[in-house]
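Every protein chain of the complex appears in place save one, which is left out.
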Amino acid sequence: MHRTACLLFSCPDKAGIIAHIVSFFTLRGLSISRFEEYTDAGRFFSRLEWQIDDEEASPAEFTEAFQTVSKGLNAEFRFHFFSQKQKLGLFVSHEPHALIEVLNKHEAGDYPNTEISFVIGNRESVRHIVERHEIPFHFVKTWKDPAKHEPQQLEIIQQYQPDLIGLARYMKVVTEHFIDSTHCPIVNIHHSFLPSFVGAKPYEMAYERGVKLMGATSHYVTPELDQGPIIEQGVIRVQPGQSIDEMKKVGRDIEKQVFATALSKALHHKTITYSNRTIVFD
Amino acid sequence: MHRTACLLFSCPDKAGIIAHIVSFFTLRGLSISRFEEYTDAGRFFSRLEWQIDDEEASPAEFTEAFQTVSKGLNAEFRFHFFSQKQKLGLFVSHEPHALIEVLNKHEAGDYPNTEISFVIGNRESVRHIVERHEIPFHFVKTWKDPAKHEPQQLEIIQQYQPDLIGLARYMKVVTEHFIDSTHCPIVNIHHSFLPSFVGAKPYEMAYERGVKLMGATSHYVTPELDQGPIIEQGVIRVQPGQSIDEMKKVGRDIEKQVFATALSKALHHKTITYSNRTIVFD
Amino acid sequence: MHRTACLLFSCPDKAGIIAHIVSFFTLRGLSISRFEEYTDAGRFFSRLEWQIDDEEASPAEFTEAFQTVSKGLNAEFRFHFFSQKQKLGLFVSHEPHALIEVLNKHEAGDYPNTEISFVIGNRESVRHIVERHEIPFHFVKTWKDPAKHEPQQLEIIQQYQPDLIGLARYMKVVTEHFIDSTHCPIVNIHHSFLPSFVGAKPYEMAYERGVKLMGATSHYVTPELDQGPIIEQGVIRVQPGQSIDEMKKVGRDIEKQVFATALSKALHHKTITYSNRTIVFD
Partner (left out) sequence: MHRTACLLFSCPDKAGIIAHIVSFFTLRGLSISRFEEYTDAGRFFSRLEWQIDDEEASPAEFTEAFQTVSKGLNAEFRFHFFSQKQKLGLFVSHEPHALIEVLNKHEAGDYPNTEISFVIGNRESVRHIVERHEIPFHFVKTWKDPAKHEPQQLEIIQQYQPDLIGLARYMKVVTEHFIDSTHCPIVNIHHSFLPSFVGAKPYEMAYERGVKLMGATSHYVTPELDQGPIIEQGVIRVQPGQSIDEMKKVGRDIEKQVFATALSKALHHKTITYSNRTIVFD
């Protein structure tokens, strides 16, 4: 049986990098099936895929062996094997459209090798949407002070040990302590075209400013609110005479699409973040 | 011979407005050929077109007669006859792409009833582009302190008396005194998706923030830099590995398109601005 | 209590139409809250909205009274009151993405005044998706010869008497007899940018032709396969190296969006079809 493996790699750009990486695989008798590379501001970024046998060395052994290449190049890199299921956890508040999109895309097989392990929400109204997909829903009441609810959320996370967390229109700020304690990346969907309209009420701000396109932004979560590295963005035209409520309704379509795409990129290990920017591979 | 006239109208929304406006035209034996209306945040906005004879009353006479309608509705309105050529003046710095787009669209007949009266530039390198379209080019050297060049620019404007000024990538800030002294609206093209990346170097800022779509915004100029009411916006996807210079090159296509569209809307009297927002009609 | 009513109107274009329509409402003491009109190839198309009281005359009475206006103008028109729920019936085969989108948008309140009365499918695999939304699912096995399954489908339709039918990726051709017997409009989603790639296997044809954008088209169903009046279209970029299966997967996002928009336009009485073209109002 064959499985896919991938390498995410970046280092300061210089001559000969591609040859070094390719030789590593050639020498081990492995055939690269997908090779992407970009140079960005003097840094080289690459993602490779190849097929592995079941008996193949583990990611840890590859990581060890690859030191010979990476040291000379001052590189950062990660190996992933798409063999065991990744666990995705989702957070939601009262607006379920981004969550629903992910639940349905998952059901349609769009996130292979992924299990949606749990959903944490602060409204009971969303429970039936999650449970009809036979996914555990955990209600955790939230407060103005995150210290009052984050411990309970982290306990649930601890129990599932997810590989990725998605904030599917979860409308509470998360603390730096929370981010550090999840031990996995967190992807958020923000309902504006960042960096415009940071924080709460972005549609209201977009309306006030009279923009002609409204947008949505999915990004990795960092301690600074809505400042993390952007994975994906989308926009949709604002119609004349459109009210804030109509903008919100139309905006849900672009939010859910941007969020689902960003989660897919993160789950398939198609992103490298570097100095608050994200290189996204095809 | 027939010509087109239009009415731009806005007032607090209430029942019966459409009937009032339509009766005004019916009673004068005029047939409305195009009627658009939007309600936005409790205010009614409308634009009407109809055909006029050459002997028809002037805009001033219409304005006088329309008081009977507008007073009761607490309305703001303007009448325009598309009979005499409107005069457009353009400003440019060293990047001519937005200017070239407008010169060529004008030559192709896309701005009917419009004459491009003059171009003012602060680089001699653009002169030949303007003069090959047989349009006067005025070189005015610019300085850090606008007080040193704006009087000379205003003298030229005074000489042509334009109906509209377009800043076609003119890279100097204009003062409130300048705005007040032109006696006509000013349309700017800003090379970002406002309100993101105000001021100079927006492509550099967009690159730093790692946005996945870059944009352009055309707006009416007000004293606050890049804060005026937005007429049109557009975006284009940023490719992975794209340098700032490549973004600038690709961005020119969306800048010129957004600017040309915004000028067209302004020249055809298809915009109403209200509390720093622009209602744009088809 | 107030409700919304609308008039859809078209007639050969000539002077004075707007005044005639508006007077009809003014004389009845009704205030138009939304007025849209377009002239297309010498024909005038309009849609109006106004508020009605519960005791207001019925659509039938309006229709009768409006004869005085319509006769002189040789017009076609329809009145609708948004008071009683409209009934929507859906058909589906094995791919549920378009159906799921509509079920969820309906649940989110995006189709007000609409009840999804039933879903007819030719695969049992879709049943649980429908039933978890507490909507009746009717399995009807289909055959090469529609005469073998259409009677059973029409019997179900007869039972529910829907106001609109949506073919949510229902992969069987429907006969002229079927179309005539439903007594309501039918909206289809076709998975290509029509008129390109009519019939089965449009993604395969799109791949073969090497198009750089793939699309989806929603149209009213007429006896000629994929030739009915188009309501909405959308496209998405084809990536180099994308397989037919990947195109299908990505294409689902644009299909479901185009279909949901088209259903919304049809349900809100925002379309007029004329000589196989559809005028779609905002």
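Per-chain numbering from 1; labels A, B and C assigned in written order.
We adopt the following convention: a contact is a pair of C-beta atoms (placed from the backbone, for glycine too) under 8 Å apart; a residue touches a chain by one contact, two chains touch by 3 or more.
Note that this is a predicted model, so its numbers are computed, not measured.
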Among B:3, B:43, B:80 or B:97, single out the residue that touches the unshown chain. B:97
In the complete complex, the non-displayed chain touches which residues of chain C? 38-41, 45, 193-197, 208-213, 215, 229-235, 240-243, 276-281
Listed in rising order, the chain B residues that touch the chain left out are 96-97, 100, 104, 108, 110, 132, 239, 241, 249, 252-253, 257, 282
On chain A, the omitted chain is touched by residues 15-16, 18-19, 22-23, 25-26, 31-37, 39
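Throughout what follows, only the chains that are shown with their structure count from here on.
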Roughly how far is chain A from chain B, centre to centre by C-alpha average, rounded to an integer in Å? 41
Cα centroid separation, chain A vs chain C, in Å, comes to 36
Where chain C touches two or more other chains, by residue: none
